[in-house]
Structure formats: C-alpha cells, structure tokens
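One protein chain is absent from this view; the other protein chains keep their places.
Going by the order they are written in, the chains are A and B; count residues from 1 in each one.
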Amino acid sequence: MNAVSVLFRREMRLAMRQSADSVMVIAFFVIAVVLFPFGVGPEPNMLARIGPGVIWVAALLAAMLSMDRMFMGDYEDGSLELLVLSPVALEFVVLVKVLAHWLTTGLPLIVTAPLLFVMMNVPTEIWPVLLMTLLLGTPVLSLLGSVGAALVLGARRGGVLLSLLVLPLLIPVLIFAVGSGDAVLYGTGAKANLMLLGGVLLGSLALTPWAAAQALREAVA
Amino acid sequence: MLHYFANPTRFQRLSRRIEPWLLVAMILCFAFGLYFALFSSPVDYQQGHTVRIMYIHVPAAWMALFCYTAMAVAAAVAMIWKHALADVAAKATAPIGAVFTFLALVTGSLWGKPMWGTWWVWDARLTSVLVLFFLYLGYMALRDAFDEPGRGARASAILVLVGFVNVPIIKFSVDWWNTLHQPSSVLRMDGPTIHPDMLTPLFLMAAAFQLYYFWLVLVRIRRELMANRTRALRHRQAAA
Partner (left out) sequence: MAVFSGHNIDCVRGERQVLSGATFSLESGAALVLRGANGSGKSTLLRLMAGLMRPVAGAITWDGEDIADDPHEHNRRIAYIGHADAVKPALSVTENVSFWSELSGAGGMRATEALTALGIGHLADLPARYLSAGQRRRVTLTRMLTSGAPLWLLDEPTTALDQDTSDALRGLIDRHLASGGMAVISTHTDLGLASSGLLTLGAAS
C-alpha cells in the first residue's frame, strides 16, 4: 500500500507541474459547448432541451482529448517498463493512473459544468441529477479510457484511434446520463438511470484495470 | 483435436478439401433461398413486396452478431492458448463481419424508406447495429496500426474481448433509450409469429450466408497463412 501511495503522489505531482494540460481540457470543454448556440441558434428553450446532451457529449470528447497521455509519457521514456517490473501489481498501477486522471480531468469537468448549465439555460431542477451523473459517469470515462490508452501505445495515429476504440463503448454512459435529466423532467425520477450508471461504474471498476494491465504488459513486451 | 488442426499445414490441406463442398452447398442454398425469397414467398399484407428485403436484412444482422462472437472466441483462444491459427481466424473474420454489418445497415435503411418514410430512423436495433459496425472498424483500425503485426494481434484481441463484454450493455442501453422497432418476431419463446412460408426462405438465406462465411473465412485464413510464410521467407532473406 505504501508503494501505491508513492505512485499516487508522483502522478499528482507530475500532473500539478503540467497543469496546463488540465486547463486545456477544460478550455476545450467550454468552447465545444459554447459553439452550439452559434450552430443551432440562441433560442432559450431549444438550448435547455439539448443542453444536458451537449454538455455530456462535450465532456466525453474533452476526456478523450486527455486520454492518450495517461500512459504515453511513461511509455516513451521507459518508465512503463519499470512500473511493470515494480512490486506494485500492474492493475493497481492502472487504478492509480485512472484516479489521477479523473482528479485532473473528470473533477475539473464537473466543477466547470454548472457554468455551462447556466449558459445553456438548463433548468435548475435537474442540476443536481446532472451533476450526479457526471460524478458517476466521468470515472467510467477514465476507466475505459485507460484500456484504450494502453492499447494504442506504440500505434500510429494513437490519439484518433483511441477515440474510435473508446467512444462506441461509452454510448451506454451517455444514454443513462442524459436519460436521467429527461426522467426528472418527465417526472418519472432518475433513480433507475442513476442505478444503471452506478452499475456500469462498478462493472468497469472491476474489469477495466485487468484489461488495461494486460494491454500494458503487451505494450512493453 | 484442437491441437491437431491447429497445425497450419494440416489445416491448409483439410481446408482445401472442404472448400469446394462448402462452395457447392452455398450456391445451392443461395439459389433456392433467393428463388423462394423473391418469387415463391407470400407478400406481406402490410408491407407488400418490400418485405423481401427481410431475407437479406435479417440474416445479415444475424451474421453481424455471429461474426463478432466468433472473433471474440477466436481472440480468447489466441490469448489463452496462444494458438496462432485462432488469431489468424479472428483477423480473417473481422472484415467479413464488418461487411455483413454494413449490409444489415444498408438493407435496414432501404427497408426504412417505404416503412417509416425516411432512410434512417434512430430505432433501437438499427442503432445497435451501427454501434457494432463502429466496434468492427475499431478492431480493424487497431489491428492495422502497428508496425509489428504481433503487437496489433494481441492488442486487438484484448479490444474485441472488452467489446464483447460491452455488446449486451450497449444493446440494453440502446433499447432503453428508444424502442420504435417492431418487436422481435422470429426468436421468441412462444415460437415464430411469422408465416411459415416466409420462414423457409429466411432460413435458407441464413444458411447460405453462414456457408458463405465459412467458405470465405477458410479461403482468407489460407491466404493469410501463405502471406505469413512469405513474410518469414523475406525475413530470412534479410538476415542472410
């Protein structure tokens, strides 16, 4: 456990010293959402209708943008080989990386989201549930993203490829998350959606570290 | 037994012997299937002649799922037992599956125009098939993205397994999201609800597609094995 915390501290320290990366992700998130009123017109009801979906899609894309860096630095400078050889089980290395990725991208996305709710005229009664979906959903992005990021190490056009691999797998997250907001508006309650989202989170938590670790072993072999 | 046929040379000899039979069986199934489908099956009282698209659309959609399952099984075998042949089978299956998926999408869209009045409807099943098509594309792109073929093979094996676990979740979520499509009418617990005269051509076409798959996959595996041998010879040339 001590080794895990050593690794976590190193990841966070690296992320803090390269905090421009996180800022860029947030900037992309905001700009992507802000483009929509220009594209579809500024009519408030229309924006309110599409707001949650647009914000979620933008969050997906923003998370993708930062994903390929999760292991890339360590792969290129040889650290990844040493992490594979370290006494920490590779699955835990993946989990630590995922946690660090979530803290530096997922969490800032959640913090920024209310600003975009205001700009997209999202009804205030669904704010809590939307924030809840982001809280449950963004860790899934980091988890599934870790598998994609590990798979494309050493590949040509890794970044674009990563999106092609991971985005289809994230469709359920998008559906359940945006569905929660609609469910509240229709008065059916978002409990089922949130439970499903939680289930997806638990499932990915159990399975993705294994797949990512396997992919990392292949990457350094 | 698996080990016995996993030997590439033995496999090639065996597959060369089976291929002509598969080809003949496939042509027969296609001939009868198409005859029944196009001429000798009843016209749907609601859909008219457009119902005949079903005889391509439904088997193609079945094959789309079948090929993905076959790929996942082959990938698992390749990963666990390190069978080179299983890996080649996965590679050979991917484009076939992608083409079936594409065919299912196109025929679904053609069917949609007269039925729903528009080329594309975001109905649950069509959408699931679309996502499946993306999974195929991702697999082929990843497989192709490495300079070292072995690395692409192992990475894409992991991907197809992760995708396979996800397929039911995607299917479920898309159903949840939208159910416009007519309910499933063949694979039901209480037996098929469509006219038996429609079932004959449907199953004949399904058999034809299946035979087509097996024939093509054998040919592709054989071609792939020969390409491997050529590459090995080239490497030996470079080393000498």
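Here is the rule we go by: a residue touches a chain if its C-beta (ideal position, glycine included) is under 8 Å from a C-beta of that chain, and two chains touch if they have at least 3 such contacts.
Quantities reported herein were computed from a predicted structural model and do not represent experimental measurements.
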Option from A:26, A:46 or A:88 whose C-beta touches the chain left out: A:88
Would you write out the residues of subunit B that touch the absent chain, in ascending order? 148-150, 228, 231-232, 235, 239
Where the missing chain touches subunit A, by residue: 2-3, 6-7, 10, 13-14, 17-18, 73, 76-79, 81-82, 84-89, 220-221
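What we mean here is this: only the chains that are shown with their structure count from here on.
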Using CA atom averages as chain centres, what separation in Å is found between subunit A and subunit B? 32
Which bits of subunit A are touching subunit B when the two form their complex? 147, 151-152, 154-158, 161, 164-165, 167-169, 171-172, 175-176, 179, 196, 200, 203, 207-208, 211, 214-215, 218-219
Touching subunit A in the complex, subunit B uses residues 131, 134-135, 137-138, 141-142, 145-147, 151-152, 154-156, 158-159, 161-163, 165-166, 169-170, 172-174, 176-177
